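Every protein chain but one is kept in place in this view of the complex.
Every chain is named by a letter (A and B) in the order it is written, and numbering of its residues begins at 1.
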Amino acid sequence: MQQVVNGIFLGSIYALFALGYTLVFGVLDILNLAHAAVFMLAAFVALALVGHGLHILAAFPLAVLGAGLLGVLLERVAFRPLRARADSNISGLISSLAMATIFEAVAYLVWGPNVSRFPFGTIPESQFHLGGAVISRLQVTIIGVAVALFVALTWLVTRTRLGREVRAVAESPRAARVLGVDVDRVIAWSFLISSALGGAAGVLYALAFNAIQPDMGRGVELKGLAVIVLGGMGSMPGAVVAGFALGLTEVFVVANLGASWRDAVSFAGLFLILVLRPRGLFGAAALREA
Amino acid sequence: MMEGLADLYATYQSTLAYIGLNGLLALSIYTSLSCGQLALGNAGFAAIGAYAAALLTMNAGAPFPLALAAAAVVPALVAIPLGLPVLRLKGIFLAIATIGFGEVVRIGLVNWDYVNGAQGLVAIPQKASVGLIWIVLAAATLLLWRLRGSKWGFALEAIRQDEPAARTMGIDTASYKLAMLMLGAALAGLAGGLEAHFTFMVAPNGFGFSRVVDMLVFAVVGGIASVWGPLFGASFLTVLPEAMRDLAPLLGIEPGPLRMLVNGLILLAVILFLPQGLVSLGARWRERRAARARRAA
Partner (left out) sequence: MSACLEVRDLARAFGGVRAVDGASFSVLPGEVRGLIGPNGAGKTTVINLVSGLLAPSGGAILVEGREVQGLAPHRVASSGVARTFQNIRLFLDLTALDNVLVGQHRLRHPSLPSRLLGLPASRAEERQARERAAALLERVGLAERVHERARNLSYGEQRRVEIARALASEPRLLLLDEPTAGMNPVEVQAVAALIRQVAADGRSVLLVEHNVRLVMGVCDAITVLNFGKLIAEGRPAEVARDPAVVTAYLGTAK
């Protein structure tokens, strides 16, 4: 039971991270390898804001907004100039790698290589018991925030005008343009939302483990990849389900096989899915089915 | 004079070795890219080569040439069962599947007690000299360079530019792609085997995702239109941190992050403004000078 709770908790962060990852993938067919760097920078921004005396409840949305703006910057610098190229998905992958490196270097220069922690008292410490499991208020809050963001995103994609435009661009940028959609604006918004989600995941992750480092995004980066592949590239419900599935599996693997096998789950899964069922567990359930 | 050279060599021996090793790794990425495949499993292949060679010399007492041959052959053989399914994947999906493969290799080694898990192997006999590394690199360069312009070179170029059209010309594209994956695996494995016997240690975490990113950056920064680009990129980005080591304190920052920052900026500038890589600067400059000469005439 304790493990189920821990798994759901970890899974909600993976899902949040992967949701942003897969949103951009669904729209642009581009893998944004700087997503994890945004995840990391958002955590540092939240830390800096808390350091300036802000309450974490105020710092969190500000850091998320900052991450979103970082996403817009990323899009302008690293993706928009390449969009006309024939190999834009591969050159985009490389330019996002460059941005990831730059972001990480900036984090090293500003905050140094050591683990930074939130000041004592940022995070409420209270716990309660539920059916034999110990649950902290923080865990409940994190799962709650994650679920609220899933709901908000689903609403955004399925019920709003922007959501319809995002789906149209994902389907065919050219057709969307013919229909009068401002494709550049929609892509910029997709990056904003995607990076905001990645940033939210970063802040929650940092709170959960109370540890922030410039290279904290690396492990999550590859796991996020595993999650979006398992869930089906571009599939948002798939990303959420696969995120939770990975979180739960990892927790059980650590409990039963040992911590060093934890990462094997995601990569072996990723690898097998691509070989056996490249469309992912959720088939071609792309963004349009969200 | 000779003494001065010897000193210089002693000081920069490690840099010279890494120019060669990184050159091999950059070429290993280039082989697949030359037929349009972004395969990123080469850190895994390098690890397999390094461990295969090191175990042979340490535990089986095998002669070094045999170990080095194994460093090339074992990864190439592993590439077959990997390549058959994953080479059907396109573009980004191939990249992701091969990244997954690389990580599986790394994690497998971390959990393999026989090779000391995350600690890795130490006290590997030092058998690889700088000279040997450069000879292997020269041989690999010759092979890839002579391939261009041949029947096989044209077939690879055709696959890179338009795979279905190439198939209708009788080119067995699947075999070519597999052959290049195997060749890339062999080159990466050789680099791994040489590195293990140069630094006399290997550890799984030296072959993580960031290592394959380095290889890709070497190739892309140099340019992947010819065999010279990856070599230039690898040399340039291996020497650059050495050159910057004295610069970092002047700027009041750490050398590590400075190196990351500069690498990131160079990579970004190249992908945005010089898609053919730094080696294309030379050609551009010549063209511009020729144009100026024509105008003057």
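Just so it is clear, contacts are C-beta pairs under 8 Å (C-beta built on N, C-alpha and C of every residue); 3 or more make two chains touch, one makes a residue touch a chain.
Just so it is clear, the model here is predicted, and its values are computed rather than measured.
Looking at the complete complex, one finds that the omitted chain is in touch with B.
Touching the chain that is not shown, out of B:84, B:169, B:269 or B:290: B:169 (per the contact rule at the top). Of the candidate positions B:80, B:122 or B:142, contact with the hidden chain is made by B:142.
In the full complex, subunit B makes contact with the omitted chain through residues 142-143, 146-147, 150-152, 154-155, 157-158, 161-162, 164-173.
The criterion applied here is as follows: only the chains that are shown with their structure count from here on.
Distance from the subunit A centre to the subunit B centre is 30 Å, each centre being the mean of its Cα atoms. For subunit A in complex with subunit B, the residues that touch the partner chain are 29-31, 77-78, 81-82, 85, 89-91, 93-95, 97-102, 104-106, 108-109, 113, 218, 221-222, 225-226, 229, 233, 260-261, 263-264, 267-268, 270-271, 274-275, 278. By the touch criterion given at the top, residues 38, 85-86, 89, 91-93, 95-97, 99-101, 103-104, 107-108, 110-111, 117-118, 209-210, 213, 216-217, 220, 253-254, 256-258, 260-261, 263-265, 267-268, 271-272, 275 of subunit B touch subunit A in their complex.
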